[in-house]
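Omission of a single protein chain aside, the complex is shown with its protein chains in their original locations.
== subunit A ==
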Amino acid sequence: MSAIVIARRRTLAWCAGFAVLLVALVGVALSTGRLHIPFLDALRALFGVGDRPTVLVVQQFRAPRVIAAVVAGAALALAGSMTQRLLRNPLASPDVIGVTGGASVGAVLVIASGSVPAALTPVAAVAGGLAVAVLIGASAWRSQVSVTRLVLVGVAIQQGLAAVVNLMIVRFPQELAGQALQWTSGSLYGRTWTEVWVAGGAIVAVAGAAALTHRRVAVLDLGDDSAGGLGLDPRRARLGLLMLAVVLASLAAALSGPIGFVALLVPHVVRRLAGPPTPATLALTALTGATLLLGADYVALNLLPIHGLPAGAVTATLGAPWLLWLMARSERRSLT
């Protein structure tokens, strides 16, 4: 049996494991709350089976939040994995290179205006993320897409936008500032079915498109000259695929606010578990991201003594030490 087949089986085994874990976590999250619902009843109620109060609580109050966490987590992880691979930089991710910052500015502007309906917040977030992507893309297109330059420009934009968001929050009237602050800390609180259907549907579509491009990404991994020799315009292909990643990250931000570290962390976890990227590891990436964000939200909601802590705070608490460790390790590697 060839190594490719063995690697694929191992990846599929991990996929199955994470799928089971994810379903279990969904069941637990749906059954937990002020009204406790037994695990299986909660899962059944998700599909409208069971007595009316249970179905109402699960479908109307708990499910949107849970589904939002699953979809946003998967989208973030996929976006992070694509960004790191295309930019050949293990520290690149949408929340590092400014996309998430753009989404925040978009969302906070809508909240700040007070007059625009709140349902438009996700749309504004996607628009903000895309605007930043176009900005970075334009600056990189003119130069010969130096990856370092692209990442540096992104980091600068992210920092600048974070400052803008803070400034806006400080200048807001009190009640709007509260809303904006809650959004920018990355919370899944109060998601509605409309938001989940619109953003979630878009995420599924874009993720599907991304999965179809796996061959192009693998060819780009060989370097620009080899990719060119194999009939791919490397610059155009790389920027096109990056745009897919940006749309995914912006849609995720529209659902969950700017969640840090999921996009950065999950690709490294997957690489540890399943080795170098293949089409099958894409599925594992999505499942791991979904599990991680849903888990973080569950911990924030139920297991911590502080009430109303956003999921973003949990992922950041996990992610920050991980990032430091990763940097220390890559530094050691480059020294040896």
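Keep this in mind: contacts are C-beta pairs under 8 Å (C-beta built on N, C-alpha and C of every residue); 3 or more make two chains touch, one makes a residue touch a chain; residues count from 1.
We take it that contacts and distances are computed from a predicted model.
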| item | value |
| --- | --- |
| Omitted chain (choose from "Carbon-monoxide dehydrogenase small subunit", "Na+/H+ antiporter subunit E", "ABC transporter ATP-binding protein" or "ATP phosphoribosyltransferase") - UniProt protein name | "ABC transporter ATP-binding protein" |
| Selected from A:Val116, A:Ala131, A:Leu222 or A:Leu326 as touching the chain missing from the view | A:Leu222 |
| Positions on subunit A contacted by the hidden chain, ascending | 2-4, 212-213, 215, 218-219, 221-226, 228-233, 275-276 |
